[in-house]
Each structure stands twice: as C-alpha cells, then as structure tokens.
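Only one protein chain is missing; all other protein chains are in place.
Up next, chain A:
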Amino acid sequence: MSADTSSSAIGEVQGASLYDVDNPAPYIEAPRKRTSKTPRSTRGNFEMAAWLFMRLSGIVLVVLVIGHLLIQLVLDGGVSKIGFAFVAGRWASPFWQVWDLLMLWLAMLHGANGLRTVINDYAERANTRLWLKGLLYTATVFTILLGTLVIFTFDPNIR
C-alpha cells in the first residue's frame, strides 16, 4: 500500500472530493438491508423447524409404519384376516388407538410437508404453486380430521 495518510482517498492530483460536510455523498443502502418495504415478519425459522420435523417424525414413523405393516400383512395370516371384526378387536385397545392416531398425524404431516417441497420444486408459476398447495392443505386437513373422527367414534355395535 502507499504511504498516503490523508483522510481522503482521492489524491491531490485528481482534485478535491465532490462531497464535503455541506454537500454529503448520497447514502447507499447495504444490499438486502431491512427497509420499510421489508415485511415486518419474514418466514422466521419455519423452514428449519420443518426440516427438523421431517427427521424426527421419520424416526418415529419407522417404528409405527413398519410395525403396522407387520401386523396387517405378515403376522397371523396376513391380509386374509382383515375385516370389520378384526378392526373392532384392535380398536378395543387404547394402545392401538393411540398408535394409529399418532401414525395418522405424523405420516400425514410428514407426507404433506414433503409434497410441499416437491410442489415448490416443480411448479414454476406462482399461481400454480398457490393452487396446488391449496389443494394439498385441504386434502391433508380433511384426511387428518376424518381419520381422527373414525378412531374416536368407532362403534363395534354399529349394526
């Protein structure tokens, strides 16, 4: 570097600075600085929470879903045994009710969040994204509510 110790970056040869105390240089905003136009709340940590949820729910789902498949498709005659009476027997136990309820909620939320990522990746028009996600969220809320209702209102003596 040069030995220039003057406060101005512009040397004497090039002449005086365009700006001084009475005529200050225009203020240039730093890129991506928050301004009055920035929304008050940005997305916060939602994406990070979603990322973490995918991993935590995934670990729990391994046990719930593979256990479910083992019971429904492998043990005790496989699919052949499934019927109304079989379901009545299983949902007589609060343990399996809670199991199915947890599996329903975690799998639906995990799958819906995964599909949200897929939609964000492939739907390029903002409007398409909006509609696809609207459809996804509607279907997800409907399925979770229906499945929950079915578990809580199950009646073995319906007929």
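Everything below uses one rule, namely that a residue touches a chain if its C-beta (ideal position, glycine included) is under 8 Å from a C-beta of that chain, and two chains touch if they have at least 3 such contacts; residues count from 1.
Heads up, the rule we're going with is that contacts and distances are computed from a predicted model.
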The complex's invisible chain, by UniProt name, from "Iron-regulated ABC transporter permease protein SufD", "Ferredoxin", "Sulfur compound chelating protein SoxZ" or "Succinate dehydrogenase, cytochrome b556 subunit" | "Succinate dehydrogenase, cytochrome b556 subunit"
Residue-wise, where is chain A in contact with the chain that is not depicted?
-> 55, 58-59, 61-62, 65-66, 69, 73-74, 78-80, 82-85, 87, 104, 107-108, 111-112, 114-115, 118, 122, 124, 139, 143, 146-147, 149-150, 153-155, 158-159
